[in-house]
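These notes concern the structure reproduced below.
Every protein chain except one is present and positioned as in the full complex.
Going by the order they are written in, the chains are A, B, C, D and E; count residues from 1 in each one.
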Amino acid sequence: LDAILQEYEKEEKRAPVAVILGHHPAFFLSCCCLTPFGNNDYQTAAAFLGEPLGLTPSESWGENFLVPADAEIVIEGEVPPGVRETQNPFGEILGYYQAPCEMPVIEVTAITHRRSAIMQDIFPGHTDHWNLGGMPKEGSVFNVIQRNVPGVRAVHLPPSGCGRLSCYIAIEKRFDNEPQKAAMAAFVEMPNLKLAIVVDSDVDVFDEREVLWAVNTRTWWDRDLQVLDRVQSFRGWLGSSVALIDATVPEGGSYPERNGIPEEALARIGVEGILGKEVG
Amino acid sequence: LDAILQEYEKEEKRAPVAVILGHHPAFFLSCCCLTPFGNNDYQTAAAFLGEPLGLTPSESWGENFLVPADAEIVIEGEVPPGVRETQNPFGEILGYYQAPCEMPVIEVTAITHRRSAIMQDIFPGHTDHWNLGGMPKEGSVFNVIQRNVPGVRAVHLPPSGCGRLSCYIAIEKRFDNEPQKAAMAAFVEMPNLKLAIVVDSDVDVFDEREVLWAVNTRTWWDRDLQVLDRVQSFRGWLGSSVALIDATVPEGGSYPERNGIPEEALARIGVEGILGKEVG
Amino acid sequence: LDAILQEYEKEEKRAPVAVILGHHPAFFLSCCCLTPFGNNDYQTAAAFLGEPLGLTPSESWGENFLVPADAEIVIEGEVPPGVRETQNPFGEILGYYQAPCEMPVIEVTAITHRRSAIMQDIFPGHTDHWNLGGMPKEGSVFNVIQRNVPGVRAVHLPPSGCGRLSCYIAIEKRFDNEPQKAAMAAFVEMPNLKLAIVVDSDVDVFDEREVLWAVNTRTWWDRDLQVLDRVQSFRGWLGSSVALIDATVPEGGSYPERNGIPEEALARIGVEGILGKEVG
Amino acid sequence: LDAILQEYEKEEKRAPVAVILGHHPAFFLSCCCLTPFGNNDYQTAAAFLGEPLGLTPSESWGENFLVPADAEIVIEGEVPPGVRETQNPFGEILGYYQAPCEMPVIEVTAITHRRSAIMQDIFPGHTDHWNLGGMPKEGSVFNVIQRNVPGVRAVHLPPSGCGRLSCYIAIEKRFDNEPQKAAMAAFVEMPNLKLAIVVDSDVDVFDEREVLWAVNTRTWWDRDLQVLDRVQSFRGWLGSSVALIDATVPEGGSYPERNGIPEEALARIGVEGILGKEVG
Amino acid sequence: LDAILQEYEKEEKRAPVAVILGHHPAFFLSCCCLTPFGNNDYQTAAAFLGEPLGLTPSESWGENFLVPADAEIVIEGEVPPGVRETQNPFGEILGYYQAPCEMPVIEVTAITHRRSAIMQDIFPGHTDHWNLGGMPKEGSVFNVIQRNVPGVRAVHLPPSGCGRLSCYIAIEKRFDNEPQKAAMAAFVEMPNLKLAIVVDSDVDVFDEREVLWAVNTRTWWDRDLQVLDRVQSFRGWLGSSVALIDATVPEGGSYPERNGIPEEALARIGVEGILGKEVG
Partner (left out) sequence: LDAILQEYEKEEKRAPVAVILGHHPAFFLSCCCLTPFGNNDYQTAAAFLGEPLGLTPSESWGENFLVPADAEIVIEGEVPPGVRETQNPFGEILGYYQAPCEMPVIEVTAITHRRSAIMQDIFPGHTDHWNLGGMPKEGSVFNVIQRNVPGVRAVHLPPSGCGRLSCYIAIEKRFDNEPQKAAMAAFVEMPNLKLAIVVDSDVDVFDEREVLWAVNTRTWWDRDLQVLDRVQSFRGWLGSSVALIDATVPEGGSYPERNGIPEEALARIGVEGILGKEVG
């Protein structure tokens, strides 16, 4: 966006802008793509949708600037060159207000919308924001870990870490060093990660209570926690150190077996139909 | 129970026993009381109920041994002197199986129950067990902390710590050392505690996600985490070290303000009626 | 005192003051009591004395202001409202000079005394000050420790720690974690404590040489010393960290037995009559 | 002694022995000398005495074996070749019993003594033993430190460390690293040292209370204590790690001044004649 | 090799083997390839050579088993099924002897060689072995680091670390955390790495003296060294912990500039022609 704006400002022209509020989820996922400058973003959206994206002339600029035909709301406007106003404090993803800064402005020229249009938005620094932030990265962290720890089974970037500050990793451990290898791989890959907890594959990393239960019953704080300094390059108030917690059952020890209900007993009474899935 | 049993065994007599499955919750809370030997437990239950406890002659011993009249199920039986059988492995509160050991047995003499009786039980090492285990202690930990940290606001022993291994403490901090004082007080008081997390009073300690959000955004691992060895005397597999995490905002820093919605805005749109309480 | 003074200053009146130098020790102990504002301090003193406190009209205000009849010296005076002069540098309890600050003044109106009156005072930042400072707290620290470490046997706040910076604790240890529990309890309870040394009950905590002998022969510095940061909230030059030293004999080891003289041998030769009690 | 005994045993002869209990202190100091095998010990004693040592024929062997003429008690005897009996448990210098071991025996042939002879002995593992053990080493530790820390002022090996486990060092500090240099020099030089405390030269290292007062008011445990492993090679139960405590006032800080009494005030009232020397 | 041998052993047949001592370096590099079972290794060698590999019938099996025509020495032999003899102790790559183990044997059937044949071999656990071991991995470590630290400039696995135990990394640092990121990436990627040293790009990582000069003049041991446990899964005597040394100049400090000779001065006197390249 910045590059387009700069081109218009160089010629002292007003840049046309259309803000799309509400469309097919695939449309929004396409917006998260990092594509090279000059890319046709409507075609990228079409690729995500798996069908052509319906377009229509805009109110403001007609055929010179097409807008999606099926959007809930379209705000058309123009960015005047050289104008800046103070943006912020608004909430950011980590749940705190950002410091004010100067930003370009849009002068709205038209608003079109469907009847009873539904505006879909993300609430910054809340659960939906965190889910959306973490989910797309879980796959890439999983892949990086798997290169050196083939027994990795699941990776979760939970909302409690805003989808980027903490990471839960489940592995089938073959060697005592694999929790450290898995955690280090995650720290190398993710620029904001501060906490990595590695659990055995009997623990559901998507259930935070279960992850903490593993930490509470399997971690010796003097043996299984390691802190490393200057691993991340944060804004000052977040620090730069990270923590690795190995919450896997240690090799070779006589660890007690986890509570469980025999498969046959469960099958006999059909307990899942009654209770649903239970935690510990 | 052991003391009563020993008296019967000394005289080589069979000890009468009645197991009550299902009654008023106040009846069960009265059972958690630690009362001196010789106490009349039925009167204790009556005190909890706030009214006399209905009693009725037992099937097995008639007027010699009364049982609650309003129980769902009553199992009557006798413990033969000197007989022991192997109990366990059964699940214990931490979520693992206990090692087998020798225990007395009950020879059942009668079972009485209401029509469509509802048997109420605790599922050992699962959520209801952990809630029941933690809740009664939260108050006493709160009181101990308050002696030296008057700004303590809330204490939670979450299910993820089985109601005893971890503790979340919210305080209004006046001095930088109060998180440590509060955590140490909890470790002194609780014989099984391995992890104490102290947060500011803007954090809801009963919402685990919010506690972890505070840890992830406010804790510097190289500054705010401290580990102490040989603080607890556990069964070997649990270790003896503990961790203190100070997740409060540091004094005197220019910490960003937390995201929030102005009271007046909330009031104007009546958002609570629509969304309910939200996390972050 | 401050509250009384403020009342007088509000009305721009001069506050009468009597300074008592030298009286029965029970009189002075009564002065260390923290009693609510409005308390009759002369009655408190009488309670400590176990008999009525003799009073007599003052020189300056007659029956309007009684003073103790049996004091060695009485200095009567008035505090003029709104007047402040620089107090300090005087020595404080830790053995250093305090920074200057503004304080009210007394204008002396009369001095009365017994013939050959003995003025009793405390020498700030010296032994008598430290003994008086530490002694009254030893009991309360003992009680707090005993709640969780029933085997506590003795607690000493030695003059070398000015009666508040260091604490020696003797326990009959049942579990390896009890020295830590005892020390942590002391740190929670005492706002100035920086060092806690825990010894076995064969060591006399009131004999500093013996406590250090235990540290020197029983402590492994890499195993038995733990440091915790930000536990106290001091004036800057004292730091905020504390040290726990476990100088008890470790469980289960084959520790050599301490030198000793058989009871019967001592009895036979009556050595105590000759040598008195000896250290190591 | 061992070398002499071996020569006699090789020829299956009985070795003559004289035990001297009670003589001039210089005689005993001469016994602490490490002199080469074949040395004339009587002449060494004479050198210490500063005059010839009076000798007289022994009861058992006459002119063949002279004994001191001025001893309080002389026990003469012979060590039979090849005979060993169990010695110990006796108390050793650290205050614990030694394990039993096999040692040669003396068969007493004669005991001579002065009228009302006074037997002078050291009580092993008690104060006199510790003073005697520590004193001779203080000078050599002082010299070693002075090579690299010219401002060293005093060194004490206190009885609480049995004259060898702990060391108090006073220096006039020019650089912040000198306490560490001084302590390290002591650890290199002394084979049993476990604890070194370095204080400023205003602290009297021979007054243990004052040394601890400096530790309690000047040491930050997180900054001024350092532990090093495997520095000493002890019997197992003593560990191998050592602690360095820097209890000097830090450079460049605005440390409060120590309480003191102006010289002129002291001179005026002649307080030393009344009170003697006072601690803090 | 093992797979082929097993097939022969299953049919109780003797496996033909040809050992090639001395050939074109490309031939040997082709042997380091990990190719799937069933691969035609002669064709792989041809691909490395960039031309067809000359083959000739073997002495022992004629056209049934071809051997390279241009080898310096060819040893032909057969592996009898089921026979094992003790191999080792021979030296291994780390410079120590391996423990003995049971291995199959070759019964030599023929040896052919060129006139004045040159046998080329690697001396296990010496410089050529270490160079050959480290070189091929330097590229892959470089690539892994570059993913997250784009300023990486060079990677060396020096002979002093046997080509696998230590790693020197040069980066153009943009942020203070990049040395840690680079080192962690290397530890994740390399299964034997124990030590990673990260230097600025002005340091030549292939010159060990220069790397150590950077460590000695730029590393603060209390700030720039970090140790992490259980990162590698070694044979016991090697331990499992690793060290990260950040030997880069810290950000924002006023570090002195490195000695150097102005380009123009060097050019003027043509010093390189005289001295060759010099170290520090």
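One rule holds for everything that comes next: contacts are C-beta pairs under 8 Å (C-beta built on N, C-alpha and C of every residue); 3 or more make two chains touch, one makes a residue touch a chain.
The shown structure was predicted, so the numbers you read here are calculated from the model rather than taken from an experiment.
J.: Looking at the full complex, which residue from E:P80, E:P124, E:G151 or E:P191 touches the chain that isn't shown here?
T.: E:P124
J.: Among D:A185, D:V199 or D:I245, choose the residue that contacts the chain missing from this document, as touch is defined above.
T.: Of the candidates D:A185, D:V199 or D:I245, D:A185 is in touch with the missing chain.
J.: Of D:T44, D:T112, D:N131 or D:Q226, which one is in contact with the hidden chain?
T.: For the chain that is not drawn, the touching residue is D:Q226.
J.: Given the full complex, what residues of chain D touch the hidden partner chain?
T.: These residues of chain D touch the chain that is not shown: 148, 175-181, 184-185, 187-189, 191, 226, 228-233, 240, 244, 246.
J.: Could you please point out the chain E residues that touch the chain left off the display?
T.: Residues of chain E in touch with the missing chain: 89, 91-92, 94-99, 123-127, 130, 158-162, 165-166, 194-195, 208-213, 215-217, 219-223, 225, 227, 229, 237-239, 241-243, 253-260, 278-280.
Just so we're on the same page, only the chains that are shown with their structure count from here on.
J.: Could you grab the centroid distance between chain C and chain D? Build each centroid from C-alpha atoms only and quote it in angstrom.
T.: That gives a centre separation of 36 Å.
J.: Just the number, please: Cα centre separation of chain A and chain D in whole Å.
T.: 69
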